[in-house]
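Yeah, one chain of the complex is gone here, protein chain that is, but the others are all in their spots.
Chains: A, B and C, in written order; residue numbering restarts at 1 for each.
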Amino acid sequence: MLYFASDYQEGAHPAIIRRLTETNLLKSPGYGTDDFCDSAREKIRTACGCSGAEVHFLSGGTQANALVIAALLHPWQGVIAADTGHISTHEAGAIEAGGHKVLTLPHSLGKISARAVLEMCDIWENDANHDHMVMPGMVYLSQPTEYGTMYSLNELKEMRSVCDRFGLKLYIDGARLAYALAACQNDVTLPDLARLCDVFYIGGTKCGALLGEAVVVPKPELLPHFFTFIKQRGALLAKGRVLGIQFDELFRDGFYFSIGSEAVRLADRIRNILKRHGYRLAFDSPTNQIFVVLDNHEMARLNDKLTFSFWEKLDDEHTIVRLATSWSTSEYDVQELEELMT
Amino acid sequence: MLYFASDYQEGAHPAIIRRLTETNLLKSPGYGTDDFCDSAREKIRTACGCSGAEVHFLSGGTQANALVIAALLHPWQGVIAADTGHISTHEAGAIEAGGHKVLTLPHSLGKISARAVLEMCDIWENDANHDHMVMPGMVYLSQPTEYGTMYSLNELKEMRSVCDRFGLKLYIDGARLAYALAACQNDVTLPDLARLCDVFYIGGTKCGALLGEAVVVPKPELLPHFFTFIKQRGALLAKGRVLGIQFDELFRDGFYFSIGSEAVRLADRIRNILKRHGYRLAFDSPTNQIFVVLDNHEMARLNDKLTFSFWEKLDDEHTIVRLATSWSTSEYDVQELEELMT
Amino acid sequence: MLYFASDYQEGAHPAIIRRLTETNLLKSPGYGTDDFCDSAREKIRTACGCSGAEVHFLSGGTQANALVIAALLHPWQGVIAADTGHISTHEAGAIEAGGHKVLTLPHSLGKISARAVLEMCDIWENDANHDHMVMPGMVYLSQPTEYGTMYSLNELKEMRSVCDRFGLKLYIDGARLAYALAACQNDVTLPDLARLCDVFYIGGTKCGALLGEAVVVPKPELLPHFFTFIKQRGALLAKGRVLGIQFDELFRDGFYFSIGSEAVRLADRIRNILKRHGYRLAFDSPTNQIFVVLDNHEMARLNDKLTFSFWEKLDDEHTIVRLATSWSTSEYDVQELEELMT
Partner (left out) sequence: MLYFASDYQEGAHPAIIRRLTETNLLKSPGYGTDDFCDSAREKIRTACGCSGAEVHFLSGGTQANALVIAALLHPWQGVIAADTGHISTHEAGAIEAGGHKVLTLPHSLGKISARAVLEMCDIWENDANHDHMVMPGMVYLSQPTEYGTMYSLNELKEMRSVCDRFGLKLYIDGARLAYALAACQNDVTLPDLARLCDVFYIGGTKCGALLGEAVVVPKPELLPHFFTFIKQRGALLAKGRVLGIQFDELFRDGFYFSIGSEAVRLADRIRNILKRHGYRLAFDSPTNQIFVVLDNHEMARLNDKLTFSFWEKLDDEHTIVRLATSWSTSEYDVQELEELMT
C-alpha cells in the first residue's frame, strides 16, 4: 500500500523523536516555563525578525484558532473567513462555541480578496441597522489555504490595508505553513507575516511534529494574560516542554524550512508525473497537497493500492481526490506512485 | 541539586519514549481512529472490567475536567467540589468559562463527605427559592486528592448512594490515579471506579506519560457525540495516536500500576526517613506526595540543594512544602535526600 | 406626518393599557407565579388546543429566540434558518453568543423549503467527516417571515416530516403571528402550530402589547427547568404579571385575532390602492407589511410626509420600502395615504 492520504499519518520526523529521547531525563519546571520553550521562542522570534514577539505553544490547529479568535474579538464582533476556511467547516462550530459568528465570503480556490472584505465591511458600515448586526472584527486566512493555494505578499498587503481601514485584526492559520514558505512561487516570509498579521501560528503537527502549533503575537499587548486564558481553556500542558523541544528542533538551522521544501519538491514532481501521464489536476496548488481528477474506474483500481483523501465529487463519472506529501514521503514512494499511475 | 518539586519535571518514562520511537514510522489514520488507540482503549476497558465503556484520550487534566463537566451538566446546574479541589482553585475558572458554578464544600485534607453533599442538596431541595438558584448536578472528587489523600471504597459507595438519591452525576479526577491505586491502604480498584462513577479519568501526564489523560465513560450514552464535542473544544489531536501509543504502553502488563507502586514505595520510605530524623509531616498522605513542615532556617538551607513545592505558610516560623516522587525517582535520590535531611 | 414605519411605534393597544391600569393595585406574588399569568396561560393553552402545553412569558423576540434555541440544541448542534431569518441577520449574533452556529439556507421571499432542509441534512449525513462538522439540530422558521410571507399548512407538514426523519426540532418565531393568523390565504391555526412545532412563540410586542412574547411548549419535557434557565439568562421579570395581564387581555374573546385581522384588512386595502395608482409591489406579502418600489423622486417627495422603513436598494433609480399597519392604523390613515400616493 502507498500512503498519500495526509501529512499526519506517522509520528514525528525522526530528528524530533531523537531530540525528545535525548532530552527526556533532563529536569525542567512545568507549563512552558522551561528552557526548551524559551530557546524555541527565541529561535522563532529570530526567524520572524521580531524580537518583541510573544510565542505560545498549543496542541492543535482548532485549539489555536478557537483561542486566538476568542481572545482577539470583542463580544459583539465576528470573524470574516472564506466559506471553505477550516473554521467555517471542519472545526465543529468551535468559533461559535466561543460566542462568535463566522462571517463567510465565497472563496476562490480557498482564498478571499481584500476587495470582498472591504465590501462586506462597507455594507456593514452603511447599514442603518448595523448596531443590530454582528460587526466584522477580524479576518481569518489560512496560508496555505485548504486548497493548497497561497496568498501573495501583495495580496496580504492589500488585506492589511483594508484591515487597517476598518480596524480589523488580521490572523493567519499556518497549519501547513512550512509548505507555503517552501513553494516556488511563494514571496511571503515569516518576517512578512510578523509585520502584516496581528497574530499567526506556525503549524507543527502537519509539518513534522508529534503535535504542536506556535502562536506568534508580534505585539503582545494585543493578547494580555494569554497564559491564563490558555490555562482556562484547558490548553496548557503540564509538560509544556513537549512542545518547546519540538519547536526548538524545528527552528534549528532552518529545519522547518527544509521539511517544507522537500515535501513541496516531491509534490511538484508528482504533479508533473500526473500531468505527463494524462491526469487532470483539479486546480493548481503549489504546496504539498495535490488535487487530481480520477474517473470511476481509476478510483476503483487505485483503491486498494493507494491511500488518498476524498475531496469532492465532480460529476457522476469523476471525483477529485487529494494526495499529500510530507517529511515522510521518499523518492521511492514517488517512483512507486509513478508506476502505479502509468 | 535534588529534584522533588513535582511529578512532571521530565519527559516520559523511557519505555514510553521507546515505544513512540519504535512505532514512529508506522502509518495510521488521524484523530484517534487508529489501531494504537483502539488497542489502548481495549486494554483500559479490560483493566476496568467494563467491556462497554467508551474511552477518550485528552491532553491534560484541566481539559478533561472542563470538557466532562460541561458535557455532563445541564445549563442550570453546578458541580459540587471541595474548596481545595483543582477545579475550585487552579484551573483559572475553566468550569465557569464553560458556564457553570462550582459549589464548594469545606474540605477535610482535600476530601468532602457524602454527608456534606447530602446536606447541600437537602438545603437546595428545601429552599423555597431554589428555582432561582444553581441546582447541584454532579460531584467532583479527585483520587488521590490535592492533599495526596484518598477516598476509601466505603466512602465512594456512600457518595454514590447520595448521588443516586439526588440524581447527581459522580465524576473523579484521576490526574495521579496510579499513586492512589498503589497506596498501601487503598481499597478502590479501577473496576470499582467504573462501577461507581459516571465518568472518571486515568491520569497519564503525572504518571509517566509525555502528556495524556484517558477519560473512561462506563455508560457511553451519558456523553453522546463526545467526539464532536472534543473537536469543538479544540481538544482533538490530529495525531491522536500520540496518546493511544502511550496508554497502550501504560496498560500493557500492569505497567501503570508498577509506575504507581514504585513511586509510592519511595514516598513511604521518604516519609519514614523524615519522621526518623525528627521532621514533622503536615498531615498523613499515603500516595506519592509528601507534605513536610520546615522551619525558616531549614527552608533556607535546603533551598539551593533541593527543589520542592511551596504548599502553605503555617506560621511565621514554619512552612509546609511538598515533595513528590515519580517513575523518575531512584533509590539513589532517596539516599541523597536522607543525607541532605540528616 | 403619516406613520407607517413599523408596528411598534406606539405604546400598547388602549385595551391593554386599560387593563394594566385596572389591575394595577391588586397584589400578587412575583416572577410569573401570579393568577394573571396563570389565567393567560390557560387561555393560550385553550387557543392552541393543547391542554398540556407549558407557556412562558418573555420580553422580546431576540430573547425568546436566544433562550429557546440555546435550550433546545445540544452543544454540537446548529440551527437551520433562512439567510434572511431574523436570527441570521438582525440579532447581533445572539445565537452564536449562546454557542451555536446558524446554518443558513438561501431564502425564497423569506422562506426555506423542506426539500432544502432535507438536502442539507443529507449532505451532513453522507459526509465522511461529519463528526468534525456542526450537526443540524433544529429548524428555525418565522411565521410570517421577515418578508411578510407565510408557510402553508402543507409546507409545515412537510417540514415536520423532514424534521422527524432527521431528529430535528422545529421552532417557529411568531413575532408577528397575529398577522399571519389573520391573512386571507392563511390555513395554519394555533392548534396546527402546537401540533407541528416543538416550540413556538406568539408575539405580543408587535401585535399590540407594550412588550411580551408567549413561548408555547406543547411537550414540556423538552424544556426542563426552563424557569431557572430564564432566570439565569436575565429574562425573568420580578413583576411577571406585566406580561401575564397583557396576554390575558390579548387572548380574551379572540382579541389577538381581531388585532391581526384589522391590521391585515387595512394592509390589503393599501396594497390595492398602491396597485391602482400604478405603484409596483416588490413582492406579494399577504400580512401587515407592504413592500413597495419607489423611484428616487417619489422617495424624496414622500420623505417628509410619511415614515416608512428602508428595505433594500433595487437599482440606481429604485428602492424597496416597507410600510406596516397595526392596531393603531385607522381608516383615516389609509385615506390620507391614498391622497398622498395619488
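Methods note: a residue touches a chain if its C-beta (ideal position, glycine included) is under 8 Å from a C-beta of that chain, and two chains touch if they have at least 3 such contacts.
Quick caveat, the model's predicted, so the values are computed rather than measured.
Peer 1: Which of A:A47, A:M135 or A:V217 sits in contact with the chain that's absent?
Peer 2: Once the missing chain is taken into account, the touching residue is A:M135.
Peer 1: Among C:S28, C:S113 or C:T189, which one is in touch with the chain left out?
Peer 2: Looking across C:S28, C:S113 or C:T189, the contact with the absent chain belongs to C:S28.
Peer 1: Over the whole complex, note the residues of chain C touching the chain we left out.
Peer 2: Within chain C, the residues touching the omitted chain are 3, 5-6, 8-12, 14, 17, 20-21, 23-30, 59-67, 91-94, 97, 205-206, 210-211, 228-229, 231-239, 241-242, 307, 328.
Peer 1: Under the stated touch rule, tell me which residues of chain B contact the chain that is not displayed.
Peer 2: Considering the whole complex, chain B reaches the absent chain at 75-76, 78, 89-93, 95-97, 99-102, 128-129, 131-134, 310.
Peer 1: Write the list of chain A residues that the hidden chain touches.
Peer 2: 31, 70-71, 74-76, 131-132, 135, 224-225, 227-229, 231-232
The definition used in the following text is that only the chains that are shown with their structure count from here on.
Peer 1: Taking mean CA positions as centres, which chain lies farthest from chain B?
Peer 2: With centres defined by C-alpha atoms, farthest from chain B sits C.
Peer 1: Can you work out the whole-Å distance between the CA centroids of chain B and chain C?
Peer 2: About 50 Å separates the centre of chain B from that of chain C.
Peer 1: At what distance in angstrom does the C-alpha mean of chain C lie from that of chain A?
Peer 2: Chain A and chain C have C-alpha centres separated by 43 Å.
Peer 1: For chain B, write out the residues touching at least two other chains, lowest number first.
Peer 2: Chain B, residues with two or more chain partners: 228-229, 231-232.
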